[in-house]
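The complex appears here without one of its protein chains, the remainder shown in place.
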Amino acid sequence: MWNFILRNIGQRLILLIIVSFVAHSFIHLAPGEPSEVDPMNPRMKPEDIAKIRAAFHLDDPLHVQYAYWIRDLASGELKSFKDSQPVLPKIWDRFLNSLPLFILATILVWTWAFPAGIYGAVFRGGVYDRGTVFLSYALISVPGFFLSYLAILWVVGWFGVPVISIKTFGLEHAEPAYKMMDRVWHLVIPSVMAAIGGIAVLSRYVRSQMLEVLSQDYVRTARAKGLDEDTVIYGHALGNALLPFVTMFGLLLPGLIGGSVIFEQIFAWPGLGRLAYEAILARDFPIIMTLNFIAAVLTLAGTLLSDILYAVVDPRIRLH
Amino acid sequence: MSVDSEAMAPPETPWQEFLRIFKKDYQALFGFWVLILLLVTAVAGKAFTEWWVLFDPEVVRLTDKFLPPFSVPSLDSLSVDRPFGGVYLMGTDELGRDVFARMFQGSFVSLSIGFVAVGISLGIGILLGGVAGFYGHVKLGFITIETLIMRFTDAMMCFPTFFLILTAVALLPPSIYTIMIIIGLFSWMGTARFVRAEFLSIREQDYVIAAKALGIPEVRIIFRHMVPNALAPVFVSATIGVASAILTESGLSFLGFGVPPPDATWGNILSDGKGFIFDAPWLFFIPGMAIFVVVLAFNLVGEGLREALNPKLRSR
Partner (left out) sequence: MIVKRLLLFIPLVLVLLLLQSFFWVPTYENQAAGNPNRLVTYIEASSGDAKILNPILNADSASSGIVNQVFEGLLDLDENLDLRGRLATDWQIFERAYLVVNPYHRFPDGTEVTGARLFQKIHAAWKTGTDEGLKNYVQSLELLPAIQREETVSLLLPSKEGRPQLKDVRVTVDVLERVAFTLSQVDQDLFDRLKPILGEQYFEHFPYEEMIRPQEDLTKEIEQALREKFPEILPVGEHNPTIVLHLREGVTFQDGHEFDAGDVKFTYEAIMNPKNLSPRTPDFEPIKTVEIVDKYTVKIIYKRLYSPAINAWTMGILPEHLLNDVALTREKQERGLSEDAQESFGMRDSQFNRHPIGSGRFQFVEWQGDEFIHLERFDTYWEGPAQYQDYFMRIIPELFTQEVEFRTGAIDFYGAQPHQVDRYKNDSTYQWFSSLGFAYTYIGYNNRKPLFADADIRKALGMAINVDEIIQYLMYEEGERTTGPYPKNTEWYDPSIQPLPYDPQEAQVIFHDAGWHKNEDGWLEKDGKIFQFNLITNNGNPIRKNLMIIAQNAWKKIGVKVNTQVFEWAVFLGDFVNTGDFDAVVLGWSMGIDPDLYQIWHSSQAGPQQLNFMGYTSQRADELIVRIRQEYNRDRQRQLTHELHRLIHEDQPYTFLYAPLSTRVLDKKIVLVQAGADGKEEYKKIYPMKSGDHTFLFHQWRKLEFTPDF
C-alpha cells in the first residue's frame, strides 16, 4: 500500500515538472507581450521598454526564466506583472470567493443527479425516464451563457431583485441575517447555472450504473427471495451502484480552478476563473503560470486520491 | 414482442438488432432527422452562399439595420443588394446583413468545426488508446507504455478542459483552424479510454488469439480485426463530441476568442447578438435556439446509439 502510494507520488512529481515546464515554454513562446510593456503609449521610448523587459527577466533564456519562477514561487515572493502584488495571497483571496460557488454547485450536482439517475433506472423506459433523459440533454445542449442571460432577464425583469456580483450593494448596514441571506441569494443563480451541466452528465452516469447493477444476478436472487422492490433497490443495489462514484470525489478537486470562467464573467463574480482570464488577456505570466501549476497539482492529487479511494472501496482491485 | 416469437424468429444480425432498437427510440429518431436536415442545410448553405451566391451573407446595408424577421428591405437599398426572395427571413443585424444568409453560411462552418475537431480527437484517441490497449505490457525503462499513456490521459482528463482550450486559443493567433485543432487536441481523452478498454477485452477474444496463432501480422490484426470491433463506443462518443465542440466554440465566441470574421459561425452570431438583446432580440434568440436544437439532436442521437449498441442493457 505505502509502496504504491509513494511510487505514484513519485511518478506524478516528475509529470508535474514536465507539465509545468512545457506550459511555461508555451506561454512564453506564444505571441503577445505583457501589457505592462505598453508599446501603444505614445511617449514610451525603446529605452523604457527595454528596462521593463529586463525587470521582468523577459530577455533571459527560457530555462532561466523558469528557474526564476520556481525560485520565487517556492519562496512565496512571486509577484504579478500587473500590479506587483504577491501572487499567492492574490490567488488565495480569489479562491475564497470561488469556493462557495464551487461547493454549492457541487452539492447541487450530487444531491440532484443521484435521485434523477436512480429513478430513471428504476422506471426505465417510462415517461419519467424519457422525460429526464430529454430534460437533461436539453439542459446541457443550451450554451451556458445563453441560459444565464435568459435567467438574468427573467429574474431581474419579473422580480426586480439583484442577481449580479456576490452581494447587494449598499447593504453594509443591514442586520447580519439579512446580509447572510443576501449572499446566499446571490449564490443561487450562478451555482444553478454552473451545476446544470454536471447534473445532466452525472445523472446519466448514475442511471447506467444503476441499470448495470440491477441486471446482476444477486439482484435477481434478492427479488426471487421475495423481498419487496424498495428493499431490493435501496438496500441491495444502490450501495453497489454507488461504489464507483466515491472515487469521483478525487476528480472534483481540479474543478476548483477555472471551472466557470463564463459564469464568473457574466455574474461579475470575483473568482479564480476571472483572475485567470484577465491574466491571460494581460499576459500576466506569473499568475497564469501559478494557476496552471496549482491546477496541475490539484489534478494529480485528485487522480491519486481517486486511485486510492478506488482501491479502498473495491476489494477486487489490488494495489501493485 | 413475446418470448415465443423471438425464439422462432430467424437470428438477427447485430445491425438489424441495432436498427430495431434505434427505431423504437423516438427521441433519437427525432435527433437523427434533425441531423439529416442539418447536413443538407450545411451543404446547401455552403453552395448557396459561396458557390452560387443566392444569399450573400456579407452585403452590408446600413439603412436596413435591425429589421425584424420577415421584413422587406427599405426602398433605399440598392437593387443589387436586395436579399433573395425580397424578404429578410430572419431579420437583419447591426450592419443590415441578412441574418438568414449568415445562419445559412454559419451552419456549414459550425458543423465543420465540430467534425474536424472530433476527427482530430478520434485520431489521437484511437491511436493512444489502441497502443495502450494492445502494446500495454511493453516496458519503457521502469514504466509500461500503458501506464505512461493512461497517466497522461488521466491528467489531461482532469484538467479543466474549457480553461485549457481558452488559454491556448487566447495565446495563439486566432483562426478557424486554430480553434478546430485546439478543441480536437484537448478532447481525445474519453475516446482513448474507451478504445483501450475495448482493446483489452478484444485482445483476449478467441478470434484474435486465433489470428495471432495463424501468424497474421499485428498491424493487420489491429486494423482488420480489432479496430472495427472497438468502434461502437467510439462512434457514440464522437456524436456527443461534435455536440460539445459546437458548444465549446460558442463559449469561446462569448469570451471574444471565437472564429474571427469573415467566417460566420452560429457561436459568433450569437455572441455578437448578445449586445443587442434589447434592440434586436432575434439576433440573440435565433442562433441560440439553433445551437440548442442541433446540439440536442447530436446528444439524443448519441444517447440512442449508446442504448442500441450496449449489449449489456440489451440483454435485459
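Letters A and B mark the chains in the order given here, with residues in each chain numbered from 1 onward.
Throughout what follows, contacts are C-beta pairs under 8 Å (C-beta built on N, C-alpha and C of every residue); 3 or more make two chains touch, one makes a residue touch a chain.
Predicted model only: the values in this text are computed from it and were never measured.
Only one residue from A:5, A:88, A:139 or A:164 touches the chain missing from this view: A:164. Looking at chain A, the residues touching the absent chain are 31-33, 35-36, 38-55, 59, 75, 77, 79, 82-85, 90, 93-94, 104, 107-108, 111-112, 114-115, 118, 149, 152-153, 156, 159-162, 164-166, 168-171, 177-178, 181-182, 184-185, 187-188, 230-231, 234-235, 238, 265-268, 270, 274-275, 278, 281, 283.
Contact between chain B and the unshown chain involves residues 58-60, 62-63, 65, 94-96, 170, 173-174, 256-257, 260-262, 272, 274-279.
What we mean here is this: only the chains that are shown with their structure count from here on.
Across the complex, chain A is touched by residues 27, 143, 147, 151-152, 154-155, 158-160, 162-163, 166-168, 170-173, 243, 247, 250-251, 254-255, 267, 270-271, 274, 277, 284, 288, 291-293, 295-296, 299-300, 303, 312-313, 315-316 of chain B. On the chain A side of its complex with chain B, the touching residues are 11-12, 15, 19, 26-27, 30-32, 130, 133-134, 137-138, 140-146, 149, 153, 204, 208, 211-212, 215, 251, 253-255, 257-259, 261-262, 265, 273, 276-277, 280-281, 288, 292, 295-296, 299-300, 302-303.
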